[in-house]
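The structure's right below; bear with me while I get my questions together.
Rest of the complex left out; these chains stay put.
Should a chain be cited, it is by its letter among A, B, C and D, assigned in written order, with residues numbered from 1 in that chain.
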Amino acid sequence: LSGCGGSSGGSGGSGTTVSSLKKAGKVVVGINGENPYSFIGKDGKPDGATIALDKAVYKKLGINTVEAKKVEWDALIPGLNSGQYDEVSAGMSILPDRCKKAAFSYPEITYETALLVPKGNPKNLHTMQDLKTKKVNLVTENGAIEQGYAKTMGIQTQTVGSPEEGLQAVENGQADVFALTAISLRTLVKTQKAEGKVEVTKAFTASVGGKLQIGAGAAVFRKSDKSLLAAYNKELKKIIDDPKQFNAVVGKYGFTEAERPQGKTTDTAYLCSGKLPDAK
Amino acid sequence: MPDLSSIAPSGVVSTLQDNWHNLLDGLRVTLELSVFGGALAFVVAVLLGLASISRFAVLRGISRVIVEFFRGTSLVVQLFFLAYVTPVAFGWGSHLLLFGIVALGLNYGAYGSEVVRGSLNAVPPGQWETTTALSMPWITKIRRIIWPQAWALMLPGLNNLMVMLVKGTAIAYFIGLYDLTYVSDELRKGGADMWTVYGIAFVIYYFAALAFSAVLRRLEVRAQRRLGIRPSKSRTTRATAEAVA
Amino acid sequence: MAKRAAVQNGAGTPRIVFEDVSKQFGKNIVLNELNFNVAKGERVTLIGPSGSGKTTILRLLMTLEELSGGYIYVDGDPLTHKKNDTGKRVAMKTKEVSAIRKRIGMVFQQFNLFPNMSVIENVTEAPIHVLGQSKDEAREKANRLLDQVGLGDKAEEHPTRLSGGQQQRVAIARALAMEPEILLLDEVTSALDPELVGDVLGVLRDIADTTDITMLLVTHEMQFARDVSHRVMMFDAGHIIEEAEPDAMFSDPQHERTKKFLQAIL
Amino acid sequence: MHASVTWDWSIAHQAFPDLLKAFLQVTLVVTVAASILSAILGLVWAIALRELPVVLSRLLGWLLGVIRMTPLPLQLLIVTYGIVTPRGWLAHLNGPDQLRHRLMIVGIVVFAVHYSTYMAESYRAGIESLPKGQWEAATALSLPTKRTWRAVIVPQALRATLPSLGNWAIAMFKDTPYLLAISLAEMVSEARRIGGENFSYTEAFTIAGLIFLVASYPTAILMRRLEKKLAY
């Protein structure tokens, strides 16, 4: 039998450590298949910004292969905890609820939200507030942060399991708008060659319940794998905190200095606490 | 790992050309689930079926509880439970293919045990009584007399269940096993012509089910010829419906 | 046909003892404190109207039904229940039951041959797997028995290919292959076409003549009963209402019920 | 170390009403509607198989076999993305409720057709188990074919088949999670959503499993009783 999942570090009693990964010679990460964060490339190998970060970090740790297992967004953390892989590499944003269930690394990437709408933006949608007042059909990705926004704001949503399905829902009229991180949406439209039918609105920092939803994404580990996380953080911090290195690793995926975590967004513990600045 | 990103809408032939290795990978998982799941289901069915006619009330009770539990809770629920809950609860790590096989094996095994039980009970009482009259120990009685006769009666029902199991493997894609359904669905999401990719999967499933069914059918014919009987089709249909309910 | 002198009934340990045997199905009391003995080598025919409990008696002896009350002894050994030291009635262990059961064989109305085996396999199955005989030994003996029942040439045949009479003769051979001390026969000819009855009865007569096997039989073939049995017991509603040597019973029944029954049946 | 067995009552408390709602609003509705529809369709197939000219009857038999021997999730995907979506039937709707209703209709139809092939088998067995004399008596009375079916065959076959139909309905009920394939929010899909939101599948899936058990087991027992009662 050939297993399709199975974490590389062995999921016996003692948990995954750098040395157990080294012994296996590889690390398996869970991804959602969201370009440009992490996805399966044309050659069948994992690719994307967070994968590039992983590769850089693990290389320093002496692990040369990064494999990916694609699952639905909402299954990323349950899959991690059930041992299907050892890390979630999906630019997952750091949220209090998630911090209770898993351990987030030093922030990798900040992001803003955008909306995917039919060409010409017929309903004239630009912010989360618009979605509420105009009563539109919103799609979000199941388990993604935008679903949480909608829920808090009392907007009904349909959910899909992958960005492609969100795009399709807008394309074939099943939905009016698909909310996701700005970079994801832009890349999605490009790779799916959907420019003729849809467009992506200007990115914004969502404001929900009077709070500005600043946020940063990070790699996610099992809470029990503390030493692995520490080792990972040590190497990751070096890249993130250095604009040049950051650009060298993720620049080609469309990430710029604007997406590099700085100040409050480099504080995992703060983001985990759920305290957010007030919206102006 | 499927390579699913570079598919342009195209005809059957070119879709096949571009993706045959993905489809083949998917088919392999589907067949592994079918063969190993079917084998496990058979073992479970026989064990639970025999336990259900045991002289020991405890064994009968245990078998009953197991059977009703797996029959009563949906296979999909069992699958999710195995894949996402048990690794956390028992710390035995994640082995998706194995979980798929186990879920199919236990669930269809529980169904099958009803067919096995029904067939054992359908062996005429006179046969049971004769084994007592000849003082046969329980094992001999079952192994030499009752089982060979029940075997011919249970095969048609097991055949029906096997076809259902082959189809049932498709749910493995819900837990992210890269089976045939997963692959074709990914291909569609990736932009391949939906009729083509689903059509190919559809045809493959159909012939896979036919093939499994044909193998069991041969066993069935052989077993029946040996006994000089012909089990009734209406009994089989009824028994199958009863088993899966 | 010469009937040997009846074995002295009551001398020595009786082969079979029914002591206060009761049997009920649900609320239907079929046997109520029934008592009788059968001597070694004795052949007893049970007669009586339908539902009087004849089959039930044989099935209790064969442990196909559970005893509701009382005791059955075979050669003095309790079969399924015994009195323990304090006089309480306790069930025997499965192993003990099965040891005693091996001394008893039964032939059913519906032959019940194993359809998954050839004729010879039917006959050798139990000797090999229960008595632990070697395959050769069992086959040799089976062939002798099949010859005896006139089916020496059908050994490899499939039972479903045989006529009812032939099947029943195989069933008799199968029971005899276990070398039982007691043979139970429950209307063994009543599922047969009339012209096939003769062969089966012939075989049984032969066995009666050449062996000392103790027989308990239920039959409606009164001439046959007369020829082979030492004693006839007339049952009604689970009770023995009359018993006698066959000649006496058939020519001069005492009880009203017996007279009526024999009139109807002869 | 791995996380130990955790059962979070607060998640359970949140999950139960949502799951029950999904069960009542979607799972149950789909099951009941599809059961009724498939029982009707199955009967239609069974009659057609006997009454159609040989060639057509063979063709129909083959078609039913194909449907019966291919996976339901795949059929759901094909119908949804191959037939319904291109026709715009799921487009420009008034909110998720309407979408859910339409997806339910798709689900009901696909389930009904799929299970009707099983029910047709059961009907056929029921019809074949009727004594030939029933058909012959109808012919001897010159009853027209339609009337023979309606007044003589169907009522008797139905009686013989009813427990089987019920059993298939229970099987269908347990297959409703296949609707995950088309993202219809039935009970298991809801369990997944809740599990995803809370990053823990334990509570929601346990409750969903229990709801299945509580609903299907007594029904199955009922069917077994019915079977004994209906035997002539």
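The criterion applied here is as follows: contacts are C-beta pairs under 8 Å (C-beta built on N, C-alpha and C of every residue); 3 or more make two chains touch, one makes a residue touch a chain.
Just so we're clear, the structure is a prediction, and the values are computed from it rather than from any experiment.
Engineer: The viewer shows one copy per protein chain type. What formula describes the complete set of copies?
Structural biologist: For the whole structure file, chain stoichiometry equals A x1, B x1, C x2, D x1.
One rule holds in what follows: only the chains that are shown with their structure count from here on.
Engineer: Determine the chain that sits nearest the middle of the structure, using the mean of its CA atoms as its centre.
Structural biologist: Per-chain C-alpha centroids compared to the overall one single out B.
Engineer: Would you indicate which pair of chains has the most C-beta pairs in contact?
Structural biologist: B-D
Engineer: Between chain B and chain D, what distance separates the C-alpha centroids? Give it in angstrom.
Structural biologist: Distance between chain centres: 19 Å.
Engineer: For chain B versus chain C, what separation do you get between their C-alpha means, in angstrom?
Structural biologist: Centre separation, chain B to chain C: 47 Å.
Engineer: For chain A and chain C, what's the span in angstrom between their mean Cα positions?
Structural biologist: 83
Engineer: Chain A: which residues touch two or more other chains?
Structural biologist: Within chain A, the residues that touch at least two other chains are 11, 13, 75, 78, 81, 83, 165.
Engineer: Can you list every residue of chain B that touches 2 or more other chains, as numbers and ranges?
Structural biologist: Within chain B, the residues that touch at least two other chains are 84-85, 87-88, 91.
Engineer: Give every touching pair of chains, nothing left out.
Structural biologist: A-B, A-D, B-C, B-D
Engineer: Name, in rising order, each residue of chain A that touches chain B in their complex.
Structural biologist: 1-7, 10-13, 39-45, 67-72, 75, 78-79, 81-85, 162, 164-165, 168, 191-192
Engineer: Provide the residue numbers of chain B that touch chain A in the complex, in ascending order.
Structural biologist: Touching chain A: residues 1-6, 29, 32, 36, 83-88, 91-98, 101, 176-178, 189-191 of chain B.
Engineer: Mind listing the chain C positions that touch chain B in their complex?
Structural biologist: Residues of chain C touching chain B: 62-64, 98, 101-102, 104-106, 108, 110, 112, 114-116, 125-126, 129-130, 158, 160-161, 174-175, 178.
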